[in-house]
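What follows is part of the complex, with its chains left where they were.
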Amino acid sequence: MYVVKSPLSDENMWTVSEALQGALVDLVDLALVAKQIHWNVVGQRFRSVHLQLDEVVSLARAHSDTVAERAAALGVSPDGRAATVAVGSGIGVTPEGWVDDTTAVGTLVEALGAVITRMRERVAATDEPDPVSQDILITITADLEKQHWMFQAENG
Amino acid sequence: MYVVKSPLSDENMWTVSEALQGALVDLVDLALVAKQIHWNVVGQRFRSVHLQLDEVVSLARAHSDTVAERAAALGVSPDGRAATVAVGSGIGVTPEGWVDDTTAVGTLVEALGAVITRMRERVAATDEPDPVSQDILITITADLEKQHWMFQAENG
Amino acid sequence: MYVVKSPLSDENMWTVSEALQGALVDLVDLALVAKQIHWNVVGQRFRSVHLQLDEVVSLARAHSDTVAERAAALGVSPDGRAATVAVGSGIGVTPEGWVDDTTAVGTLVEALGAVITRMRERVAATDEPDPVSQDILITITADLEKQHWMFQAENG
Amino acid sequence: MYVVKSPLSDENMWTVSEALQGALVDLVDLALVAKQIHWNVVGQRFRSVHLQLDEVVSLARAHSDTVAERAAALGVSPDGRAATVAVGSGIGVTPEGWVDDTTAVGTLVEALGAVITRMRERVAATDEPDPVSQDILITITADLEKQHWMFQAENG
């Protein structure tokens, strides 16, 4: 049976792996949600919103990869399958069909806000058990909060 | 209410939109499955399989974008949300946890085979109603069949 | 006298050359119309529309080149001179002077719609006589319909 | 009504806008003429002439954009529509159909010569009213005269 030699104690391991798995699910869903609205947005700000959403997609995809590989590096199998994401994501239900641009921006503000709240809890939770994982989560939070500002300013 | 002026008749529209929406769900799931195994594969061929899976991810992501925007161009709202994908994908259940390299390759052979079968049906179904959409689906099928060969050869 | 050895029969040749020459004139005019509005648009969406129009210009220029060289490859002299374009284009009269952004977007929806209708007829007409030329026209139509959607979504 | 705050007096404005609009029409037509011959040239120097003509096209397109945006910057709506170009260009009638390479080169020598003569008049006319616009026209003239030399040398 394959076992990675982990640099963490069992207890710390449990805390950190929960934080990383949670972050993975949130980030995979964020990418899917942003793409969904990228395709369905309509209205006068169509092009601006369409383009900005692809920046969120790129960012969420890159960070989900980092988080999953960090889990693997600690010996924890990451789970980013569709069913797992559909059930465990911290983001609320995304509206079906076309969305006007103001709603589109609002949806992203909501989604990013929900993920940020959970990310900040993960930053706090991993501080003691593993500063290396925490550092990765801090970088992700900074990026998400920057996007959060930009979407709020867009509807400001 | 926002309505795109569609160049297709209502009946053709229905056929084509079903094909495109089905392709979208399959391709989004293919990307998620390939990433899942990219992170969880172990064994002597780890590096080869790890790298090749990222090629499948890139390919599936690019094609899912084309298919979704094609649907939008015809006036049909595409749906690529996690719950929709979890329910509607043509790919079977992906194993949880670590997978050895031979199983990893086999899983991809299965997944690609399932998607290809459905894609060929969509190519046939869209021939009359909309050759433009068909052309897009043909290109996707060619790419998937090439990957299918490579993973079969890898376990050959 | 210079004569290309054509792979088509005389009758097919006539059909295909008519389709290609028509496409050439439409695409050259589309580039000129898009540039005209690129320079004359004003309003709150100035920058978005200004940029998106340059994408139409690039696309129309690239496709006009492909279409003209395809005609030459079949032995038909292409004609893209200003006077020929001014008379034969399928696009209606473009307004003179400054245009506000909503009108600008609407003008493109009109222009693209007109060209798409004619392109689809050319796709149908060339199916039997020359699938190679048809494939080129299909690719162009897909691109034009994607732009058509985006401009409609912009005013949606 | 939209009005740009112009840095020029009314009289100077009139002179400068006439020069810029004239330059725009000449440059748009030069690009169309060069493309026309790029597609229709035949003969032993086919490839050389084919390639060099595309350099003229790039140059004419880039300069026409600069000139049109300069007009807009001064508050004058530029007009580069096909009908305007067909009527107002300073370039003579371009031959229809295939052209042998020597004629092709000669046609460009003629076309460039005609545009250069008019450009030099515009350089002189804008010296007092607006040295900024004059500087743009000088740069264009230098480029056109370099091409003029190269085509003359080609047939020399």
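Chains here go by letter, A, B, C and D, matching the order in which they are written, and residues are numbered from 1 within each.
One rule holds in what follows: a residue touches a chain if its C-beta (ideal position, glycine included) is under 8 Å from a C-beta of that chain, and two chains touch if they have at least 3 such contacts.
What you are looking at is a predicted structure, and each value in this text was computed from that prediction instead of being measured.
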Total identical subunits in the assembly as filed, 4 in place: 12
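Simple rule for what comes next: only the chains that are shown with their structure count from here on.
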Superposition of subunit A upon subunit D: rotation angle, C-alpha, nearest 5 degrees: 120
Whole-Å gap between the CA centroids of subunit B and subunit D: 49
Separation of subunit A from subunit C, taking each centre as the mean of its C-alpha atoms, in whole Å: 42
Residues of subunit D touching at least two other chains: none
Which pairs of chains touch, using the document's own definition: A-B, A-C, B-C, C-D
Interfacial residue positions of subunit C with respect to subunit D in the complex: 2, 28-29, 32-33, 35-36, 39-40, 42, 65, 68-69, 71-72, 77-83, 85-86, 89, 94, 96-98, 100
Interface residues, subunit C side, partner subunit B - complex: 113, 116-117, 120, 123, 135, 138-139, 141-142, 145-146, 148-149, 152-153, 156
Residues of subunit A touching subunit C in the complex: 41-48, 50, 98
